[in-house]
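Okay, handing you the structure first.
Yeah, one chain of the complex is gone here, protein chain that is, but the others are all in their spots.
Think of it as A, B and C in the order they're written, each chain with its own count starting at 1.
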Amino acid sequence: MSYFTFEGKQIYYEIHGEGKPFIVLNGIMMSTASWKAFVPAFSAANQLILMDFLDQGQSERMTGEYSQGIQAEVVLALMDHLGLEKATVMGISYGSEVALRFAVKYPERLERLELFNVTARTGAWLQDIGDGWNLAARNCGEAYYLTTIPVIYSPEFYIKQKEWMAHRREVLTPVFGNPAFYEAMIRLTNSSRDYDVSDQLHKITVPTLVVSCENDYLIPMPEQRFLAEHIPNCEYVVIPNCGHASMYEKPMLFASLALGFLNNPTTEYPIG
Amino acid sequence: MSYFTFEGKQIYYEIHGEGKPFIVLNGIMMSTASWKAFVPAFSAANQLILMDFLDQGQSERMTGEYSQGIQAEVVLALMDHLGLEKATVMGISYGSEVALRFAVKYPERLERLELFNVTARTGAWLQDIGDGWNLAARNCGEAYYLTTIPVIYSPEFYIKQKEWMAHRREVLTPVFGNPAFYEAMIRLTNSSRDYDVSDQLHKITVPTLVVSCENDYLIPMPEQRFLAEHIPNCEYVVIPNCGHASMYEKPMLFASLALGFLNNPTTEYPIG
Amino acid sequence: MSYFTFEGKQIYYEIHGEGKPFIVLNGIMMSTASWKAFVPAFSAANQLILMDFLDQGQSERMTGEYSQGIQAEVVLALMDHLGLEKATVMGISYGSEVALRFAVKYPERLERLELFNVTARTGAWLQDIGDGWNLAARNCGEAYYLTTIPVIYSPEFYIKQKEWMAHRREVLTPVFGNPAFYEAMIRLTNSSRDYDVSDQLHKITVPTLVVSCENDYLIPMPEQRFLAEHIPNCEYVVIPNCGHASMYEKPMLFASLALGFLNNPTTEYPIG
Partner (left out) sequence: MSYFTFEGKQIYYEIHGEGKPFIVLNGIMMSTASWKAFVPAFSAANQLILMDFLDQGQSERMTGEYSQGIQAEVVLALMDHLGLEKATVMGISYGSEVALRFAVKYPERLERLELFNVTARTGAWLQDIGDGWNLAARNCGEAYYLTTIPVIYSPEFYIKQKEWMAHRREVLTPVFGNPAFYEAMIRLTNSSRDYDVSDQLHKITVPTLVVSCENDYLIPMPEQRFLAEHIPNCEYVVIPNCGHASMYEKPMLFASLALGFLNNPTTEYPIG
């Protein structure tokens, strides 16, 4: 429940627990509050660091267009502010894009890297999806909900968690119709327009975990396969029957993967 | 280039070539014209029968809500009109939904059945996608384009066919903004709201081909796996690196699959 | 039921039907007789040409080691013998290896190419499997059966076709224990030791169909994906729930794929 200042903007962050620093970066529609269910597990033996990106949650709003690259600078500034020379950084979706931007620019500041549901670049297809979201956002809250949510959750989860989804719709629709919210969402979405680290992945030398979800129809599996093939020191794992919102669809497994890789006491397994 | 009358409505159809009757049913945004590139191959040794559904192409428009079930009656009426006791029916997406409705209601009128990119039911997830499309349709042509097209084409095709996609966008955006067009699209989309043949698949006893596309993010592979497991006499095949619009993304393979199953002279292969 | 002479050796072949020439090349344990169930369909509208490789079926036995490359010369000699300038060549497993050797050496003699369950090279892994088969062959018929058959058929087929498998075991075990048979099998297996067309695939310019089977544990799917990525004019399709012996496990689908690609009247599908 703290703030620090980045280029004159207030950035909200939270610290929970003690141990190896573990910075967790939000997806685009999330905020530090989205991790509530994970705080006990993530902070049990580690120093969990949550933060809201610029234009997100309790951090300050932006005006006009900006590049997502600035969010990587926010991460760096937070680490400096906390006096952390190194940390393990984990992200999901937009948060993993920022993590990757950070990783190729400041590889020496990483201990390990964990990437859930992320691509190496905003291609023409993803760009059009984002542009569609933005048009829906200005249409109405219901349009935004119906354009984004079915892409984010898997059909299986939709069916199984019918009531939870219905409740979510009730809660989110008015939020999505709030101009302050959706204008920030539009800016955040546009900020990844220039995202492309596809030819810089060799710079990442820390142990990296890449996680794909079989039914992720927003950032499909071929994208993570590309990452796994181009990041030198990379472990790659797939969650079946899971959509883009892996943290909500498979929270226990999500946490096990994140913690297992974070706390694995060694990367040296001399076989034979 | 003919019409017949169904419950007072004009239904447009085309017949090409001679041979075994092969009825091809359109996807929701398509029309008989969409099959232009396939007419030579499909009619070379078969009687190709194309038709526009009610509210589609050159068939008459509807007013108000209706169930997709009526489209299966149109298919039956066309067969009666042409004096066909049996035919092989092939469909893609919406067309395959109609084909499945027809198959469970009039199984005795089928010779064989070919199902591309289809589900057995409109679940909550697919319903929300459809509702989102409908909201986008009334927003503007660009919103409709950006909400539907990236779901229909695979990321790989988007990248490879950059110019074709750009041209398509130019052509489709004004069409999508035309109220006569999008109001029909909204009605067609809503007509599959009550679609569910999932517990009637055992009624289909003719040889059936089910085709999945690996990157179909509108009607994903688990849906076709369900069909393949529940239709008694079913062959199942998967096209890798292909999205929902399989006929555009892999036309040569699409045609080979359709023709190979249609014209296979026997279903009896006594092995051993 | 004819023979022709290749380098002093008698080569057995069969011709069925009339139409486009369609040369079908056997897998290693097969012979022309193995295609019995497919002859009606394959010859209904095409000139089906079956042949036994050197050391196989009713063709003459070899002595000593030789390279599989010679089998591609046999195919060429058969085409010359029959006065065929071009033909579509289809193969499965060993037969597709020969088809690929032929394709990169004599691309101008192909009309189209169909490749089921094949790799581009005999790697160290496949070599060890072959060496294990050869040791088993000299051990006893039962050892050869138990070492080869479970690798060739999928677990699912094994379970479903319990009786057929039991019958097959009864029939094959004595055959496999016959020195004339297994010595030929050993020579055939060894003949693909030097097989590697992986860097010549660009020479294949005819329309090519590559078929993978999801449960092929002898020549797994990554092998066919490699072919599909490196053969310029290639269509690629996957059969789920099917092992290496696709022609036995999914005969109707196998035939539909083979015939559909063979008889597709055009490769030109100008989309848009």
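Quick notes on this one:
FYI, contacts are C-beta pairs under 8 Å (C-beta built on N, C-alpha and C of every residue); 3 or more make two chains touch, one makes a residue touch a chain.
These figures come from a predicted structure and were not determined experimentally.
Taking the complete complex into account, the chain left out of view touches A, C. Within the whole complex, the absent chain has one touching residue among C:Gly123, C:Pro179 or C:Pro265, and that is C:Gly123. Note that of C:Thr147, C:Ser212, C:Ser246 or C:Asn263, the residue touching the chain absent from this view is C:Thr147. If you put the missing chain back, the residues of subunit C touching it would be 123-126, 128-129, 131-132, 135-136, 139-140, 142-143, 145-147, 149-151, 153-156, 158-159, 162, 165, 215, 217, 220, 222-223. Although one chain is not drawn, its touching partners on subunit A can still be listed: residues 37-38, 40-41, 44-45, 164, 167-168, 207, 209, 214, 225, 228, 235-241, 248, 250-253, 255-261, 263-267, 269-272.
Simple rule for what comes next: only the chains that are shown with their structure count from here on.
If you sketch which chains touch which, the chains link end to end in a single open path, with no loop closing it. In this assembly, the C-alpha centroid of subunit B lies 35 Å from the C-alpha centroid of subunit C.
Contact with two or more other chains is made by no residue of subunit A.
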